[in-house]
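Worksheet for the structure shown next.
With one protein chain held back, the other chains of the complex are shown just where they sit.
On to chain A.
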Amino acid sequence: MLNRFPKKKPALVLLTAVSAMTIMSACGADNSSNTLSNAVPTDPPASTDTNANASTAPAADASSAPAAESVDDLYAKAKEDGKLIVYSTSGRANDAAETFMKQYPGIKVEVSKVKSDEMMDKVSKEQDAGQFNPDVIITKEVSGAVEEEMVMTGRYLKYLPEDIAPMVDEPYRTQAEAYANYVEFRTLFYNKSTYAEAPVTNWWDLTTPEFKGKVYTADPLSSPAFMDLFTTMVINSDDMAAAYKEKFGKDIVLNGTDNAGYEFIQELFDNGLIVLKGSDDVLDAIGKAKSDALGLAVSGDVSKNEEKGWTIAPIYDIKPKTSVPDSGYFFIANKAPHEAAAKLFIRWMMGEKEGTGEGLAPFNEVGSWVPRSDVKTKNDISFESLNLWLFDGDALYKTAPKVRDFWIKQK
């Protein structure tokens, strides 16, 4: 089914990307975020953060570093420190750390696994108390709160090695809050033993009698990333309205809701949406035994198929858009005590300059995409051909609580 997607010409993508980058750099760097980069030192941390004792601006430290940081230089410096502290939301960091320590002996990597929202609390409190513990931060967004509360305040710093940057796909090169080494998203899954191909092509299909009481989702109240998808639908309600018209051939009529995004949520509930605790529960529900139901889960879960005994497949093309990206961002922490090692480790996880390094392997999996034009994905569909909404952190941050309220009122 996937050859339906015409692959975009890579040259065109590159051209667009390069021109976008030129425009961006011409207009000066994006000053909504802090950048820690060896060659393009940008503005010091935003002064909005009154708590962090910013007597020495970390970005300024970085700018005093030699213009071209070679891997050898970094390794030499990193070896002096001898260690590296990583806070990560994903266990992939542990896998990368193991290969890293083989490649660069003499640097001990210690990984702490923390949930993204808890990591925000942990790092904020630590930094406010003058403790600067982590070097590398690997985190997902929390409805735009990471950008708003951590990136803009200079607690997490953006870092993208200059020599690798040209190969990175947008928005992760310049537009997003930071570089993300892997991108997942929430989408619908179906049972392969029931359906030969994807049973739906439009989100509005879920509101039809055919799927009454047959749609599962993980609880967006306890997993904000699920709510982000619904919030994005509210933000892009015009898209949802257009998709409604395409599906039913008439304009949408709102039943007391504000726009087509909210209307979709309400109709989903009216059609007997079943909420379960987590992503795994959803895939158990549709994938453990023969089932004609559909479930909303994380694209990366497809890699657990064998392990869990599921027969599930994700749908990668839904109208108006399949989903919104859930990106695994890389940052360097403010005043990272082992900066050279941090940079070296980030390079390693990116697969080094050529994108072929072993450190990339845990991130380049089925169901997740590495947004680098020179990295071959394990999925049948390339990152550029995924039909995704843009992750609009600012809009999400402001809209998410309202959509959450709306969701709670449906109960």
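The definition used in the following text is that contacts are C-beta pairs under 8 Å (C-beta built on N, C-alpha and C of every residue); 3 or more make two chains touch, one makes a residue touch a chain; residues count from 1.
What we mean here is this: contacts and distances are computed from a predicted model.
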item: Among "ABC transporter permease", "Response regulator transcription factor", "Aldehyde dehydrogenase (Acceptor)" or "NADH-quinone oxidoreductase subunit J", the UniProt name of the subunit that does not appear here; value: "ABC transporter permease"
item: From A:D163, A:D280 or A:D374, residue that would touch the chain that is not displayed; value: A:D280
item: Sole contact to the chain not displayed, among A:N94, A:T201, A:N271 or A:T311; value: A:N94
item: Residues belonging to chain A that touch the chain removed from view; value: 85, 90-91, 94-95, 110-115, 117-118, 120-122, 125-126, 128-131, 133, 142-143, 145, 149, 216, 219, 221-224, 227, 274-277, 280-281, 284-289, 291, 293, 304, 307-309, 362, 397-398, 400-402, 404-405, 408-409, 411
